[in-house]
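And then chain A:
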Amino acid sequence: MNWPAGLEQALPEWALTTLTSLVQIGVVCLVLILSVAFLTYFERKVIGFMQNRMGPNRVGPRGLLQPFADVIKLLMKEVIVPSSANRFLFVIAPVLSIAPALAAWAVMPLFPGFVIADIDAALLYVLALTSMGVYGVILAGWASNSKYALLGAMRSAAQIIAYEIAMGFALVGVLMAGGSLNLGAIVEAQAGGPLSWFWLPLFPLFIVYFVSGVAETNRAPFDVAEGESEIVAGFHVEYSGVAFAVFFLAEYANMILIAALTAVLFLGGWTSPFAGSMFSFLDGSVLEFLRASGLHWLALKTAFFLFCFLWFRATFPRYRYDQIMRLGWKVFIPVTIVWIFVEGVMVVLGVGPWSS
Partner candidate 1 sequence: MVPSVLFAIFAGVLVLSALGVIIARNPVHSALLLILCFFTSAVLWLLLEAEFLALVLVLVYVGAVMVLFLFVIMMLDVNVTRMREGFTRYAPLGAIVSGIIILQLAGAIWLRSGLPAAEPLTPREAGHSNTRELGAVLYTEHVYAFELAAFILLLAIIAAIMLTLRQRPGLKVQDVSAQVKVQRKDRVRLVKMDAEKDS
Partner candidate 2 sequence: MMNELVSDLSAVRAEAFLAAGICVLLLFDLFIRDRHRDLTYALAMLLLAGTGWLAATAGGDGRVLAFGGSVVVDPLARVLKVAAALAMAVVFLYSRPWLRERQLFRGEYYVLGLFALLGILVIISGHSFLVIYLGLEMLSLALYALVVYDRDSPIGAESGMKYFVLGAIASGTLLYGMSIVYGFSGTLNLGELREYAAGLDGVPVFLLVGLGFMLSGIAFKFGAVPFHMWVPDVYQGAPTSVSLLIATAPKLASIALVIRLVAEALPELLVTWQVILMTLAVLSLLIGNIVAIAQTNIKRMLAYSAIAHVGFILLGVATGTTAGVEAAVFYSIVYVVAAAGAFGIIMLLSSRGAEADQLDDFRGLSQRSPWFALMMLLLMASMIGIPPLAGFYAKWIVLLALVEAGAVWLALFAVLMSVVGAFYYLRVIRLMYFDELPGGAPVQAPGDFRLVLSINALLALALGLFPGPLMDLCTGLLG
């Protein structure tokens, strides 16, 4: 980032680095939170249309200001801490659930040459942080001192453990294909159009990863941790006002994170779908801009997966708890292990786009 020359001279290097990082973090977080706000609007609209309804259309033009109305409403409400709840943990739980969702963006390659922290073990970092998110849920469930909340927390813990293994194994496949743990390097390894993206050779892993992602974020059809019809609202039954809003924010931020990660790991991140040589006829035409990579492609791909999240919610009934466990342990984990083995054979035999 370029600072004004005067500032660059006035400050020592470490201060400048810190300042740069802070500004980058601030911008990314702001955009994320705005995205969350409009994702809620998007969700209500999409599901509304799928169910032949209008969705919110009162606040602002076409209801576009609805999310702000919701936020203001929640901010005005009182945060009630249940009696005999563990106050400290009760308050810190929502923070614990949103922090990892935001922190994981530090290693996300947003457009060519830009990532807040270009670390080598980025994939592991992401995996470690997504696995931390469960603490928010567990602590919220326990600190509320409510049976429903505790049940929700327990369900969530068991579910996240089960799906995290499948997710990790799917990432091992990506790591083998990309030859690096750095997300930027993984994106670059996928350069050259949809056929060289990893979704094709790693198709089973791609599906497993995305579905596990849906399960990890506790979204329908895996939302037993909330399960309105069974345990009221699960782990956040006792939360109100801002605390509830933060949980809400965390859930949607996690969705965006999973969607973006799926795009980065399997759909080539910021690379353009028209980048392959088969689209070289576009060169020199008006549409040449389509072949350039950039943030917009990542955003589009992310938006597609976010739409899938909403689509699932509108389509599938909730899984029964034992079915969730069965799917995770007995279907996904074996599938990933088998496919990693297949991939190993492919690498040895030199089959596949990454073997060159």
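Picked so that all candidates are chains of the complex that A comes from, given by their letters.
Going forward, contacts are C-beta pairs under 8 Å (C-beta built on N, C-alpha and C of every residue); 3 or more make two chains touch, one makes a residue touch a chain; residues count from 1.
Computed from a predicted structure; not experimentally measured.
Enquirer: Looking at 1 or 2, only one should touch chain A in the complex. Which number is that?
Expert: Considering all copies, chain A is touched by candidate 1.
Enquirer: With touch defined as at the start, can you tell me which chain A residues reach candidate 1 in the complex?
Expert: Chain A reaches candidate 1 through residues 14, 89, 119-121, 124-125, 127-128, 131-132, 134-135, 138-139, 142, 150, 153-154, 157-158, 160-161, 164, 168, 180-181, 322-323, 326.
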